[in-house]
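Apart from one protein chain that is not included, each protein chain of the complex appears where it belongs.
Residue numbering begins at 1 within each chain, and the chains themselves are lettered A, B and C in the order written.
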Amino acid sequence: MALGISGRSAILIASSRGLGRACAESLAREGVHVVINGRTEADVLRTCDELRDAYGITASPVVGDATTPDVHDALLAACPQPDIVLLNGEGPPPTAFGDIDAARWADALQRTMVSPLLFVQRVIDGMQQRRFGRIVAISSAMVKSPNPLMSMSHGPRLGLAGVLKGLSKSAVAHNVTINTILPERFDTGRQQQMAQLVMRFKGISYEEARAEQVASIKAGRLGRPGEFGDTFAFVCSAQAGYMSGQSIQLDGGSYEGVF
Amino acid sequence: MALGISGRSAILIASSRGLGRACAESLAREGVHVVINGRTEADVLRTCDELRDAYGITASPVVGDATTPDVHDALLAACPQPDIVLLNGEGPPPTAFGDIDAARWADALQRTMVSPLLFVQRVIDGMQQRRFGRIVAISSAMVKSPNPLMSMSHGPRLGLAGVLKGLSKSAVAHNVTINTILPERFDTGRQQQMAQLVMRFKGISYEEARAEQVASIKAGRLGRPGEFGDTFAFVCSAQAGYMSGQSIQLDGGSYEGVF
Amino acid sequence: MALGISGRSAILIASSRGLGRACAESLAREGVHVVINGRTEADVLRTCDELRDAYGITASPVVGDATTPDVHDALLAACPQPDIVLLNGEGPPPTAFGDIDAARWADALQRTMVSPLLFVQRVIDGMQQRRFGRIVAISSAMVKSPNPLMSMSHGPRLGLAGVLKGLSKSAVAHNVTINTILPERFDTGRQQQMAQLVMRFKGISYEEARAEQVASIKAGRLGRPGEFGDTFAFVCSAQAGYMSGQSIQLDGGSYEGVF
Partner (left out) sequence: MALGISGRSAILIASSRGLGRACAESLAREGVHVVINGRTEADVLRTCDELRDAYGITASPVVGDATTPDVHDALLAACPQPDIVLLNGEGPPPTAFGDIDAARWADALQRTMVSPLLFVQRVIDGMQQRRFGRIVAISSAMVKSPNPLMSMSHGPRLGLAGVLKGLSKSAVAHNVTINTILPERFDTGRQQQMAQLVMRFKGISYEEARAEQVASIKAGRLGRPGEFGDTFAFVCSAQAGYMSGQSIQLDGGSYEGVF
């Protein structure tokens, strides 16, 4: 299926590893030029090299924590007129509600909600004027099913989802879509780290911790990053311009609710 | 993007025109063999001819109203082991709630909810055993935003959505996904008919009636059938196996709700 | 708190036992005249006697299965101008999806969805003209969280919820509200029967089966029928006229979804 986006340009925040990297790869394969971002220079450069070599597109590295205005500047310097933007970032650690003080809240909100919105501010008008834009946020399945141990994750992410939904209502008239993808348990480094946490916390083996992850997913397996990347690429396609304001769960069918 | 379904087989209920036809075309283009169904023989045969000629796949015609067991038999005779099933059908006419008697309810429910479920019964076990299945229902954006004049549409469709969601929870472990797509105002014969109804009802011109349709969609245009077909094809792809139980709105971003 | 409905009249379908009876009691206590309905004459008559004695209101018995037009006639003969209507009825038994044939679907839909809607048809215009109406349906928490073994329950109930929501949009302008309450695991005869089913099915004791019920509820206990009845009474109050189209879960906080 031709996605109609060959030659377009994308800024992908937090794309040197995991789901972000998979998104970059799926876009690059479709001929999209990409800006790759991450905090570890070696990861960013390697990703750029690999995508350039494999797909012949332009891949520009921007190293740094993309929750800061400086890195926003650098991303836009690397690609002043992006057609596609991926909003992504590391989730906060599990924290008991009673341990979240004002400073932790402020930090989690700045990183997970405010910073992506400030970046959207800088790109949305241009997208609307050029009459093409695809903004996609990677969120978490927990936004629709909040878990009391993950308040710092689903709180800011729900706020982000709501603001993006509001914006989507006016942007779609200009062929700028804004959608959110809600993953649960993909086979990335994050789940390996989580398994190690659980292993130590419960005193079980790594294999047992991994088996618990699998058991929590109705599909009976973890998601493959390429499945995520290809869904993202479809949402960014030319023919997805009539779909906006959606929250698409990629969770192995695990969400309980009818809507 | 390779969808990984070339050579697979699909039964597409109500696929000789409109959105169903667009779904058939997007699958055929990906190398999927299709069973085309509709009530008008000429439409069915022409669709088969055109898809066969354009894409070199097998296209088998089954003429008849697919809400009957006989046509279910014929569909399964034409394709005993479908990998993909499209559940589709004509929506009921707008009817004031006070005019819906027991017989009309029974008929609308049989056609729009029970009949698709009986067809699912006949295919889901085989899909699970063969460890691949993609079941997709075309519903309506109204299921999430009920309109008092369309009770006979959103009532049965909500019932269908709920039962399919329940089924999706057990099917996904066998790589059988069940999803629903909720269109609003695609540029098909249905919207032309609706415009003619409104034209007569309000005493306005056809162009005015069409303009009202466009004005009701936040994207500022009607959807293109190919946009629907390609979304359907993606949902049927090999790499969409981790997405199930979803209700995806294709409505030009018009739905008001955050979820 | 004064509910402002003393002297009003209510038809309560399936109100001789369980949650329906609790609803009747909470209304009677507020001075509402009630029509009590059930299939077992002794239960209906005893309920009428008890409510009359306790609260000094009029309690009229209508014996019979309220999914039939004859019983609808009798209910309206007993109370031609109801201010309040409770839609209630026995849920269908758990049934594997593969075992639900066309006849079972038709029966479940007629009983659980169509029959209540036909009764609403007969009362809603009068309520609107008299500018007071409170229609409340008892549904099930499963409508928002479908369980694959309960298709015959959540399918029809979701259809009902959708049609009622659509109707609520026009009715509210006439001070007629339409709401749904979604219970999960109240301490009624129904849960005792379910425990006996589970006891036999799993080969465990009745106490163990009851403990499983409790464990499935986040509140750590079953609901008390009076809690349900009082919520119903509040929804029927004069001051609840600004609340309509709501689905209120009474489930011990068990629903996972944010909305």
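By our rule, a contact is a pair of C-beta atoms (placed from the backbone, for glycine too) under 8 Å apart; a residue touches a chain by one contact, two chains touch by 3 or more.
Remember, it's a predicted structure, so these values are computed and weren't measured experimentally.
Residue in contact with the omitted chain (choice from A:Ala161, A:Leu182 or A:Cys236): A:Ala161.
From the options A:Val143, A:Leu182, A:Cys236 or A:Leu250, the residue with contact to the chain not on display is A:Val143. Within the complete assembly, residues 97-98, 100-102, 105-106, 109-110, 113-114, 117-118, 121, 125, 143, 146-148, 150-151, 154-163, 165-167, 169-170, 258-259 of chain A touch the chain that is not shown.
Remark: the residues of chain B touching the chain excluded from display are 143-146, 158, 256-259. Although one chain is not displayed, chain C still touches it through residues 1, 3, 26, 29-30, 144, 161-162, 165, 168-173, 175, 177, 218-220, 223-224, 226-228, 230-231, 233-234, 237, 239-253, 255-256, 258-259.
Keep this in mind: only the chains that are shown with their structure count from here on.
Among the remaining chains, the Cα-based centre furthest from that of chain A is the centre of C.
Rotation relating chain A to chain B, from a C-alpha superposition: 180°, rounded in steps of 5.
The mean-CA centres of chain A and chain B are about 30 angstrom from one another, to the nearest whole unit.
Annotation for chain C: residues 143, 146, 158, 258-259 touch two or more other chains.
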